[in-house]
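What you see is the complex with one protein chain gone and the rest in place.
Up next, chain A:
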């Protein structure tokens, strides 16, 4: 500010420089903070509480000034909070839909009055959030609160939901989780990251004023994201969902593994996203958008600029002009500056050409916006993007190469594509494996857009009607996982138990039990190891059959085959997929006697019962066939003018560890859900009752399903679970098994993230997470197919 007073009008007249950034008033927020003596408590039971003797954590702004202190919740506070949330759930869920909607709308009015205070507070916490975006969220979700029972009948709220965010997560992302949870009738415990803590507390207070029942929204602050894991320990928590960066998300997953709480992540912060400029683009507008989004101080997305070779000169020339005169971006620390310098130096050593707005100052926490031209997918700045206003620029030759380049990343959060060619735009949008596609636009967020982070960018869907289901369960089901304490287990030993070897004995060879084959890549085959395990008849010691003892390599081969055919299968027309399922049902009908016999032999049920199970399985396959063209996206009601599309997409390759109960029917139900929606599956039949699945291989063989789409591998459940968990291609695992298995998967499937559906079955009575397979209630089937798809939203601004 030093020079600002000495600059005369004439100086400025000549230089035409911009004035200093005006600092906006923070009177309201400061007064609110002062009212709380700059030390914010926890928000429990509808009021601020300030338990004595808690540690506090101070929130400092980038200039080092302390904004306020927040309390660090301890176990006592957590249990008090959970009790409050349970009571809050009771009163909140017993209200009518209309009453809940009304509360959300009343908060809109409250924001009209106190929006300024909230904006200022967000500004102080350096977590900017516009009240209008919150108003949009509230209005959108108040509609869903009103219409829940009309449109989503037969589903009930989960109960108490914990929403956790990382320190750098925006208030908007936090509320994108909190509001749908509330709208569906859950009570919510918010565990906000540091910068969203004070605004979340203020919002909670405003919510009370809007008539939210006490306890329906509690806020616990702590020292880091591990508070989330502590909260998950409380037996009253039904579901935990997280938004923020990947690192904290993984910590949360591993720390809460085995507690019996499903955890899902939306780790959008820090993902690498392609910004693709085709030669058919309005290049000026595309460059302008790059300038606006790529060099922000708060860098949530690492953009990688991909430019078609034929227009790269044109793009570079415009970038140079536009960058000229841009100010340096303030880094968070001097240490960050060293990282930035190192990254730039490394890029230069690899021949990258720099475009900078000005020369970098010799030192200090400032750096000019910089484009690294001539980067490649293997460049460190693309593989491991760091902090600072750096933008790698790569070139591509053809449209398909652009897609390949855009997809060749562990992340799948978003992409921005620029072209005036409608066909190219839609084809590219469909081919990119990301949640958001912005055509000729960028970073357009709205709650009506359903988005699942693809690949490593998420395990749940946020936004839209689709995003509501993470906060609901079918009314006739019960929670999948019983609450438990995590056990201390050695994760590296899990699934390494060696089965007893099969040795020749003296029994009559003519009477020897049959040897079954498993099914990999469209072929019935032995396991790679060549060994079998003896299958005991239920309740006695006699060996019923020998089954292949599959392992890691069998899973590997199956995945290789599956990934080859899955994209083609997903692209097939829905009716073609339906025909294949009908043919599968027909094949089952043709072999019904053999299959029924296998059920009887295996489980010891009566032939009548077995026949009934086969009959139900035939019906189930037909139902899934009919569902094929009913799983569909649509156009979405965006507030801006343009076209928004939602597209359901297959997850890819799904690993299924099948339950013991109804071994045929459960397998057919899960198989149908997976392939009807375009996935490939690798199924591990129940270790206890594998014969129906192994007999079913004949049915698959006689169908017209592409070879490799469905694979069946038998063997040790734990060993195969490990093999599924450690294969990166597999995007989802549906698991019925032991508590250890559930804990192992929650702990292990974090890098890359896998979508987990875990059901604990107790070995003795074969209970499997409560699903009654003979039920074909619509909500149960809906839950299954919703678990088998991920959502993409495409936004095209038009008049």
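Everything below uses one rule, namely that a contact is a pair of C-beta atoms (placed from the backbone, for glycine too) under 8 Å apart; a residue touches a chain by one contact, two chains touch by 3 or more; residues count from 1.
In the analysis below, contacts and distances are computed from a predicted model.
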Listed names "GTP-binding protein ypt5", "Integrator complex subunit 11", "Deoxyribose-phosphate aldolase" or "Signal recognition particle receptor subunit beta", with the criterion being the UniProt name of the chain not displayed: "Deoxyribose-phosphate aldolase"
Residue among A:75, A:334 or A:420 touching the omitted chain: A:420
Touch with the omitted chain, as defined above, among A:9, A:359 or A:540: A:9
Residue in contact with the excluded chain [from A:19, A:64, A:362 or A:539]: A:19
Those residues of chain A which, in the complete complex, touch the missing chain: 7-13, 15-19, 21-22, 280-286, 288-289, 292, 314, 317-318, 321, 324-325, 418, 420, 440-441, 642, 797-799
